[in-house]
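Structure, as structure tokens:
Missing here is one protein chain; the remaining ones are kept as they sit in the complex.
A, B and C are the chain letters, set down in written order, and residue numbers restart from 1 in every chain.
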């Protein structure tokens, strides 16, 4: 079960290649940021996702929801605030807030919530069959 | 208003770079496929998104929901079935079905629904301010 | 050894997410197109890259050269002309021409060579150790 401390923060600088002809981050670019958020959070619990895979546990995404509120711009510093909000023996639920914390020559008041999101992960084995999460992860 | 014919089909072959260490398409790779689906559908109405932008109408995504059901593999032929399900003077709603239609040496019965999704687009002007969709698009 | 017929053609439509704030395809977007070019060419020889991997042969890129001559735009139809120009028992050499063949409202005369490139692939086994290419591929 997630504890009150199951939240974390990650930071990325928006890459040029992540932006589209409107001059803002393409909506698909946010998806890897959410992944960074939840893997950083997992790493803080003491185990990297890389090691989890080496132990035979694979986390696959089964649901993704994002609400885009304001554009993120090239070169912005973006903070991903990730919350591990629950789950079960086979699923993990996260929510996210994508916040612009620094923007050169900003005309907006910062920080600025650019998007919010939620994902559900399921645990599968190397062959893709559902399996239970390791005990320590469920009971943390 | 969308008519009964407001649905379409697009096809992509899954790229190697769209797949991840699990050997399946990364969940972020689906997002550009949905975009291909809805821009192909718009093109069929008689106007490309490219021209729409040149006329000063920009469509930005405000909501994205995807449910991932089964993995998509490298080199699969994937069909994106897109439906224009409604909207308003400033918004357009789409739903999607991502279907694996061809897979070399497939052990599964095809076609296979790999994911379903929904998006909401909002119309903005070049400066990112909300604006009404062009009449012909709303009343089609 | 490659024969005179060892060349092929692939076609992609430029995706919105492949374009950057300059409104043209980002230079990194071309790299997957080259990969499409050479895997399509391999498929024409009778074996897909997917099957090659299943047989334990992995092709990794060891050298990539691209010269960018003219911008490629969103929604352009781009042809990748790929040539299998040689190699050895452990390497394969390709050259590429990236050609804009269709552009809505084009002011330029088409077709237009947007870029040329060259790659060297090396054959490795599942553990990443160099290994010889399968005979049929070397002697084709």
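Just so it is clear, a residue touches a chain if its C-beta (ideal position, glycine included) is under 8 Å from a C-beta of that chain, and two chains touch if they have at least 3 such contacts.
Given the structure is predicted, the values throughout are model-derived calculations rather than measurements.
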Item to complete: With the missing chain put back, which residues of chain B would touch it? List them for me.
Response: 16-17, 19-23, 26, 28-29, 74
Worksheet item: Please identify, in ascending order, the residues of chain A that touch the omitted chain?
Response: 13, 15-17, 31-32, 35-36, 39, 48-51, 54, 74-75, 104-105
Discussion item. Using the document's contact rule, name the residues of chain C that touch the chain not shown here.
Written reply: 21-22, 24, 27-28, 31-32, 35, 53, 58, 60-69, 71, 128
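Assume only the chains that are shown with their structure count from here on.
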Worksheet item: So how far apart, in whole Å, are chain B and chain C when each is placed at the average of its C-alpha atoms?
Response: 26
Discussion item. I'd like to verify one number: the distance from the centre of chain A to the centre of chain C, where each centre is the average of its C-alpha atoms, in whole angstrom.
Written reply: 33
Worksheet item: On chain A, where are the residues touching two or more other chains?
Response: 21-22, 28
